[in-house]
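I'd like to ask some things about the structure below.
A single protein chain has been omitted from the complex, and every remaining protein chain is retained in its original position.
Order of writing sets the labels: A, B and C. Residues in every chain begin at 1.
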Amino acid sequence: MRVFLAITLLILGASSALAASEADFKAAYASAEAAEKEAGTLRNQWLPTETALAAAKKAAASGDFDAATAQAKEAEALAKASIFQATSEKERWKDMEIH
Amino acid sequence: MKARFAIGLVLAALTALSMSAPLTRATETVDPVADAKAFRDYFVKKFPKVKLEDFVNGPYSMNEDMRKQWEEKEEFPPYEFALDAGKEMFAKPFKNGKTYADCFPNGGIGIRQNYPYFDEKEGKVVTLELALNRCREANGEAPVSYVKDDMASLTAYMAFTSRGKPMDIKIPNDRRALEAYENGKRYFYTRRGQLNFACANCHVQSPGERLRAEILAPALGILNAMPIYRSEWAGMGTISRRFVTCNSQTRAVPLEPQSDEYRDLEYYLSYVSNGLPISGPGARP
Amino acid sequence: MTLSLDRSIVTRRLILRGAAAVALIGLGDLPLPALAAANDRYPEDAFKQKSDADAIKSLYGKSAEASDKVKLDAPEIAENGAVVPIAVTTTLEGVTSISFLVSENPNALAASYVIPEGTLPSVANRLKMQKTSNVIAIVEAGGKLYSATKEVKVTVGGCGG
Partner (left out) sequence: MASTIRVRATSSGDNTEVQALVQHPMDSGYVKDAQGAIIPAHFIQQLTFEHAGKKVFVADWGPAVAKDPYVKFSFKGGQKGDDLKISWVDNKGASDSTIAKIG
């Protein structure tokens, strides 16, 4: 899991060097939205994900696709984290249960 | 009188507890009776100086300075207006002439301690708030918001008529009822939100501790005082409103009020508090 | 002719007029309510003052001395700054006014009570406090001002949405 994260950070770092275009933003926003939708089916969305999605949309509307893409990527990371939380808690909750 | 009251509580609890038989599932048994006993023993052991029925007073059973401020508020409580409004609404007939009393056993008086209950026809948990809105719809009236004043006033009045009666939640011997109970328990212990807290982190592991100005309430009897007037909201709050705000405090997106998860959560939390007195409506920080 | 007299001068003049009025009553009935209304004018200016010292000055025209005969009851940590139960009682004699000030509030004076003859010198109320602050109870007795002060801690609740 940690290796996977390291690789994504690398890719993220490399691509953000170039100015993000509207197409980059649209792709990033779409995958963020998909991840958030999945978190929704798991009934485990986070508020910061929604704020990041809204910020991405706002930045895109004002034409600042760099910021918009960064926010969309942030939203996707948050949505993925909330999905990870839901799946990992599926059994782990029992550890805390009073016996 | 106090001693007799406490003994009465214990007896009522034991009868209620022994009612529901455990369900053996493929993987592990779901045993509400054992759960409730372990749940209560945990809090009694963790807070030996707190009397059993005092847990329903939440933060005020945990801190003297807070309790003094509560006792001052209770002299003339801020929920007084909601209580009067609820009493008035309860008696005001719908357009078709019926009133809420026609929807509820015993005219809705002194029955709050039996809610939520498991509706075996529907196979779902029915809470007091859901039942009230269903009563409105059955009589051609629009449902009211679950998180706003009208619902809080109605439930405040119904809770008031049950004050002192021990919580008495039943789990019928029906696999779906045990599943609803288990869903509620799982929700209670599942970490959620960016802060990664479960209800249990605050209300089981650290009741009595401070969260800035607030003192965390113990989970035992945590719904017995509902609905509550919170100074924080400068107004009344239903169980629905409390669940929604708790979720957003951990930065989780709240679910729809009265969604299955919340109703099952209320079912679980009420069941494990069986035997403790209803003390609603309550005043809280 | 509404001079914005501060209260203590007003009360002294009233006592003189009151005495005169009482003397006259023996001769015929004199409308008393006008008297009572005079010292109940809303102390607009005092509520506008920022600091507690200015508010006390505007309200009473003199400063107070701390006294252990003034018992101020306030929480150590307010459960919520929106509803802070605060009460004061005193064994002082001849109490004519009781006031509560919250030094750090935008305007220090929170509440002021006229204590007519025959009313006990003790008041309980619920105030709003913006942040941690000194709460000051002022008692005017026999024309002199006595005070008690206590710090009340105030912060927001919960872990933040």
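Everything below uses one rule, namely that contacts are C-beta pairs under 8 Å (C-beta built on N, C-alpha and C of every residue); 3 or more make two chains touch, one makes a residue touch a chain.
Source: prediction; values computed, not measured.
Considering the entire complex, the omitted chain makes contact with B, C. For the chain left out of this panel, the touching residue among C:N107, C:T132 or C:T155 is C:N107. Residue C:R126 is the one among C:K57, C:K71, C:R126 or C:K153 that touches the chain missing from this view. Considering the complete assembly, chain B touches the hidden chain via residues 75-76, 78, 80-81, 84, 88, 234. The chain not shown here touches chain C at positions 36, 40, 42-43, 47, 82-84, 87, 102, 105-107, 109-116, 118-120, 122-130.
The criterion applied here is as follows: only the chains that are shown with their structure count from here on.
Judged by the touch criterion defined above, the protein chains link up one after another in an open path, with no loop closing it.
Here the CA centre of chain A is 57 Å from the CA centre of chain C.
Taking the mean of the C-alpha atoms as each chain's centre, chain B and chain C sit 42 Å apart. Residues of chain C in contact with at least two other chains: 161.
Counting partners per residue, chain A has 47 as the residues that reach two or more other chains.
Residues 35, 38-39, 42, 185-186, 189-194, 196, 198, 200-201, 204-205, 248, 251-253, 255, 261 of chain B are the ones touching chain A in the complex.
Chain B contributes residues 59, 65-66, 68-70, 72-73, 78, 195, 197, 211-215, 230-232, 234, 245, 248-251, 285 to its touches with chain C in the complex. On chain C, the positions that touch chain B within their shared complex are 75-85, 87, 124, 126, 154-161.
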